[in-house]
Every structure is written in C-alpha cells, then in structure tokens.
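Here the complex is missing one protein chain, while the rest keep their positions.
Let's look at chain A:
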Amino acid sequence: MIRNFMRAALLSTALLGAAGGALAQETVVWWDFLGGGDGIRMKKLIEDFNAEHSGKIEIQATTLDWGVPFYTKVQTSAAVGEGPDVMTYHASRLPLGVSQGSIAEITPDDWAAMGLSKDTFAEATWDAVNVDGKVYAVPFDTHPIVLYYNKDKLDAAGLIGADGLPAGLDGIDNFKAAMKKLQDGGTKWGISQVTADGSFAFRTIYSYLCQQDGSIGIDGAWLADDNQDKLAKAVQVIADWVKEGYNPSYTDYPSTVALFTSGESAFMINGVWEVPTMADLQAQGKLFNWGAIELPVMFNHPCTYEDSHAFAIPANAGKTPTPEKHAAVLEVIKWMSDHSLFWATAGHIPANKAVTETAEYKAMQPQASYAKLTANGVFDPKSKNAGVASPLFDAAGNAFTAAINNEVDAPTAVAEMKAALDGLQ
C-alpha cells in the first residue's frame, strides 16, 4: 500500500516536472544604472514587457549605482561567471569592457534574429558600439547635452525668433550679449553650467572642442598638434562666463538645476535626462514656459557631446547561455528598441530611427526640436581610458574644475591634463 502510494507520488512528481519543463518561462536577469527620472520610466517598460510575455519571459531587474561602482561590478562579476544576462552599458565605456573580455559580441546572427541592423541607427551611434571591427552592444538611445532656456524670460528680452525658438545665440560674443540683456532685465544669472565638477563640465567643453574640429585623441597621442590650444580656448569660454559674472562659480549639479527651475538663471546646459524634471514640474503648474535646443555654435560649426545607453550581453566566464536563454535576451533587447518611444519621455533620443520618425515623436516637445542634433553628435574618444566615469573624466575633473573657476589659467590646466593622460598605463 505504502509502496504503491510512493510510486504514485514519484510518478506524479515526474509528470509535473516534465510539464513544468515544457511550460518553463525564461528568466532574464537584468542590471541597469538608471536611478533618476529615467529609471522610473524604465521600470514601467520592464513591467509592460513582463505583462506582455507573461509565462514566457520574465525580466528580473536590479538597479545599481551609476558610474565606477557599476562598471567595476559588471566586470568583476562577469570574470567569475556571476554577471547578469543583459545589462545597460554606456557606448563610451565599451572599449574598457572589451579590453577585459567581459562583454560578448553581438553576432550577425543575433542582429538578424532581432531584425535590427546598422541602418536602424544614426551613423555616429552605430560607430560608437563598434570596437575593433566588432559590435558589442545594441544602442537604445543617444543622450546629448542641450541648452535649456526659460522661454518667458527670453521672450521678454526679445530673444525668441519667428519660429518660436531662441535666436541670435550663436557666437561667443552674441551669447554673452544675450546673457547681458537677460541679466539687465533682472535675471540674476545668465546661465547655470555646473562649475564645481570639472568632469561634468567636460561634456560642454568637449562639445566646444569639437566645434573647432579639435579632438582629445587616443592612447599614446593625447591632445596632439594644436588640440591643446583648441581645448584651452574651449575651457576659456566657461572661465569667461564665470569671470564676467554670467555663471555662478563652484556650483554643483543639483544647484544648477535649482537655479534654473527657480528662475534665477535663464539658461542651463545639462543632459537631456533633466527633461523629465522640467516636464513633471510643469505638469504640476510649478514651472514657467521652457524649452531645450542644441548647444549654440561658439566656434565654427555645430557639434555636441553625446553618449548612448546601449544593451550589452556579458561574457560570463565558464557559463554559456542556453539557446533558449539567448533568444529570450535578444527578444528583450528587440522589444525595448521597438518600444523606445516611451523612453523618449525621459528626454533621451531613441536610437531606433524608425521611432524618431513617427508622428508621435515629432509632436513631442522639446524632444523633437533637439533630436536633429544627433547628426552633429560627437562621442568620447575610443579608449579604455575614456568614457563616463573614466580616467579621462577624472583628469578633466582635476584640470577643468580649477580652470573654469579661474584659479588656474586655461593653458596651464590643459597642459596638466595632457600630462595626466600621458601618464596613464
């Protein structure tokens, strides 16, 4: 009797196991570093994905600390086979991951499976995820810095053109004249650009370097030729704003946002990721009319720093994913790319061109007015020492923080930066 019972129990367990196997849902472990307004929107996307794929694929997402902690964790965990199945990655930081062998290549078969290709993305964005002739990530967005403006104040100062966008801001002197007009009209500061953190200001300075056709260079040839002079000129632009009282000195990131949203400064240079802050405040009726546009041209031609949030698959040591798991990961990436219109509400420009060409996106403001700048975008130099939270950012923090607050003159600071970069291994 008991033996029969045991046999029945075993049999039913085996059956259940088999049935469970057939219906098994794939779990995709996901790590990201999105902690701000965009993180809330990403959680919504993940929820939607899980609801739509209920019983088939489930994303288990964890949000980690942005920057050095994130990249340290993904590299060390991939090295011991404990990394996630998919992770967000800055395109600018791919060279480091590739040099350590912690990221798997996205193979041509993968691209075919996802139905995405080179033509899906803007040229600079596609180039940014290529390292040594291989592709290592799928771009999800591009996120440049932009110029935020207080439309009410610009209107009062007569700086809004016929098309409803700011006019007459191009050129170092014109921009200063515009800020002077605004300050004469009673605004305390012309602009709030982060000045306490030179590694944040790097984004603006790098844009001005690119506007002069300059470049930072790469390992072994940092700031070659006349690039040192060009970089010093780019630094000088902000140093002069501070010296002449247009931009507050030694001001940190949260304060610049607070100065702008409280109307104490008329312009702000910051990443597109601050768009949700403005949109949410305006929805609550706590903000003036505002907008965001491509950085004005201070030198020869338009050019703006940008980076890309991309999806990368870690090369977990000693752990090859099953074909089912791999297919599930590709499905996740593809779905996110297709649904990136919602991601645009976080300010980021979807990397998938099909999404930015939809009527819905074109009606989205101010996103649609700055989206065109991806044509003039410049990414970080391709080096394992460059990219967000990299030794290059660190060198910029040391050199530019002193220079833009006029404690060290720009050429000296740039020379010190070159020395620091040349000292990198």
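The rule is short, and it goes like this: a residue touches a chain if its C-beta (ideal position, glycine included) is under 8 Å from a C-beta of that chain, and two chains touch if they have at least 3 such contacts; residues count from 1.
The rule we apply is simple: contacts and distances are computed from a predicted model.
Student: Just go with whichever of "Sugar ABC transporter permease", "Purine-binding protein", "ATP synthase subunit c" or "Aldehyde dehydrogenase" UniProt uses as the name of the absent chain.
Tutor: "Sugar ABC transporter permease"
Student: With the missing chain put back, one of A:C210, A:M268, A:I349 or A:A389 would touch it. Which one?
Tutor: Checking each option in A:C210, A:M268, A:I349 or A:A389, the one touching the absent chain turns out to be A:A389.
Student: From the listed residues A:V68, A:A112 or A:A221, report the one that touches the chain absent from this view.
Tutor: Result: among the candidates, A:V68 touches the missing chain.
Student: Which of these touches the unseen chain: A:F49, A:Y89 or A:F200?
Tutor: Residue touching the absent chain, from the options given: A:F200.
Student: Can you list where chain A touches the absent chain?
Tutor: For chain A, the residues touching the absent chain are 68, 72, 75-76, 79, 96, 100, 102, 196-200, 248-252, 255, 258-259, 384-385, 389-391, 394, 397-398, 401-402, 405, 420, 424-425.
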